[in-house]
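Below you will find the structure I want to go over with you.
What you see is the complex with one protein chain gone and the rest in place.
This part shows subunit A:
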């Protein structure tokens, strides 16, 4: 992990949440990929998504790693628990909110998919994989989703997010090479530009002691303006693409509320799902649903890095709270102005642009930065300051760092050369194909290969992150259990592993409710010493805290 653990990892002794202005805290990303099979226009998207999961499983079976067709352990999932202190009635929830059930409501079940493939219903069609790197690859509604392992800093978040894109490419290539299967294309974007959006989420561990209202009030203006440094760009305006034009964000026009529990309908700027996947008395998991999926590594790095810094400000009671008159309207207004000059109204009478708001937060972080801040924290702050200065001077100068600007540069070049207006389908195609993950076809991939993009992680590191977990979170324990004991691990989740030992009738569930335990430091020697799964479990559970990973 040249770019990860050792050099840029969490400094010894620094807590991952709650103290100090720093980018270091437990975090992770989720990407729902857009998916089509061009030769099969009416293909069921759940079926296509299951092909992605199964194709990746097939590459693993061939020796690139171990395979556990792992059942997801839904025991601790509580998608209807609201951070504001109540639970939503299951009967009132939209079916897509019931994420604590296997996807069988209005979607295909594994059995139906097997039948559709002409296989017996009991044929093993995987809807879920837990990977050796600690990530989850699964069918989420009508999209394949990669949820990264837990990491402790923004650079590692970029690295394991990039690993997910490599997983997606491997699956696409496998499907394309399999006789009888029609090639599938995966896109790292967030809308079909008809009426539909799908998510790219971030998760941050936050101490439970910070009141949710304090998080919401400071984060709303930050999230409304964050798109200027990490939007992915979109051709078309409005949720139904009803007007022509370019905007900064893929997601902005699909948001309707300030705060709420939903993620698929009436989307809120602040999502209140209270499903900590950790010791609930100590932690929240802030589930951020407003971000765009990033291809630019610098955009992704600053998206997670600046958000971590603002969370640290909030925890210290030092965050600015510029109250917007209408946050949803401001989000869309800022997105629709690529010149970055349009202002939005505050309740105190001030008018600020997206850049003004970002500078407000950046200045507050700068003022609060301790003199002994670690290297990565200083790097994120310096890049944030420098990018905001560039955007202030001329946004088009940041094409090497920011997705929406790189995309807009290509679009404007086409408009200049061919005299295209914003309704031209070729511009819509450039927008779509920018996010095509195929190395030869994707426009972002082409820009990166030409050297037109600033990269933060190298191909060797990404290849390693595809098969190895981060060493400094419980993802290490999960990934290594999957890698070492693929036959015995029959279920997994963010905070548990379920073992089935030969000759034993009862399953053994090991909880991993502390995200900063189960690390290489704490469990590496245990894995190295154990001769098999049974020996491993008996060594693990003979400690002072049975059934909980060290």
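One rule holds in what follows: a contact is a pair of C-beta atoms (placed from the backbone, for glycine too) under 8 Å apart; a residue touches a chain by one contact, two chains touch by 3 or more; residues count from 1.
Keep this in mind: contacts and distances are computed from a predicted model.
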Quick one: the chain not pictured, UniProt calls it what, "Prokaryotic ubiquitin-like protein Pup", "Cbb3-type cytochrome c oxidase subunit", "Sulfate adenylyltransferase subunit 2" or "Formate dehydrogenase subunit alpha"? "Prokaryotic ubiquitin-like protein Pup"
Contact with the hidden chain (one of A:142, A:340 or A:453): A:142
Sole contact to the chain not displayed, among A:45, A:268 or A:395: A:45
Just to verify: which one of A:177, A:196 or A:487 makes contact with the chain not shown? A:196
Return the single residue from A:21, A:35 or A:295 that touches the missing chain. A:35
Who touches the missing chain here, A:413, A:460 or A:525? A:413
Where subunit A meets the left-out chain, the residues are 32, 34-36, 38, 41, 45, 96, 140-143, 187, 191-194, 196-199, 201, 263-264, 289, 410, 413-414, 417, 425-426, 428-430, 432-433, 440-441, 443, 446-447, 450, 452
